[in-house]
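I'd like to ask you about the structure that follows.
Note that this complex is displayed minus one protein chain, with the remaining chains in position.
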Amino acid sequence: MNLPMFTWSCVVALIMVFMLFKVVLFVWAKSVENRLFELGNEYDEFYVPGDSLEDED
Amino acid sequence: MLLQILQDALFAAIAAIGFSAISNPPKRAYFYCALLAAVGHSLRFVLMQAPGIGWHIIVASVVAAFIIGVLAVFLSPKVKTPAETCLFPALLPMIPGIYAYKSFGGLAMSILAIGEESFNHYFYLFAYNGLTCLFILIGMVTGATIPIFLFKNISFRATR
């Protein structure tokens, strides 16, 4: 493969990889927003006096 | 010829809208930038290419810039922007970008050249492209600024 073709292929490949990366990130971010199942905190369900609440200093 | 002129005007208008978008003009100025660029660039095209006229690019650019300047000064109170907000983006399609980087290319090649003849050739290209670019720019800005001087009261009160 000659130099011009090699250079062009490298540049285009980098662009493709970058676009793929952006698409994957975008799709992953979307899927994180609409989770069906999620790990929660037991304090969301049960409150025991003496537990520290997030909004108390 | 008319078709070529209209085509030139259309593409100059699109180019002006796009390049002016880089410098964030007010939204109401886009249309006027496009209009001024279309008029100016097609006028320069006519002055350079029309049979019987055939002016040099520098002279044609000065005249075209002057006409753009006059139009910009009279349109600026309607658009409520300073004259240069519509004027400078409209001049962008006429900026001699190719001359600019060809002159740098010529300079680089002349430094790397071996032998007097080769050096002279590339130095000529550097000087020719560089001087043409410089004088087109000076001519354009001078041509565009003269109307601002002439119609001082209008141009510096446009945003009032």
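First chain written, first letter: the chains are A and B, and each begins at residue 1.
Everything that follows uses one rule, which is that contacts are C-beta pairs under 8 Å (C-beta built on N, C-alpha and C of every residue); 3 or more make two chains touch, one makes a residue touch a chain.
Rule of thumb we're sticking to: contacts and distances are computed from a predicted model.
When the unshown chain is looked up in UniProt, the name that turns up among "Threonine/serine exporter family protein", "Amino acid/amide ABC transporter membrane protein 1 (HAAT family)", "NitT/TauT family transport system ATP-binding protein" or "Cbb3-type cytochrome c oxidase subunit I" is "Threonine/serine exporter family protein". For the chain missing from the display, the contacting residue among B:Ile14, B:Met48, B:Val63 or B:Ala127 is B:Ile14, taking the whole complex into account. Although one chain is not drawn, its touching partners on chain A can still be listed: residues 2-5, 7-8, 11-12, 15.
Listed for chain B, the residues touching the missing chain in the whole complex are 7-8, 11-12, 14-26, 29, 41, 80-82, 84-85, 88-89, 91-93, 95, 97-98, 100-102, 104-106, 108-109, 122, 125, 137-138, 140-142, 145, 156-157, 159-160.
As a working rule, only the chains that are shown with their structure count from here on.
A separation of 47 Å divides the Cα centre of chain A from that of chain B.
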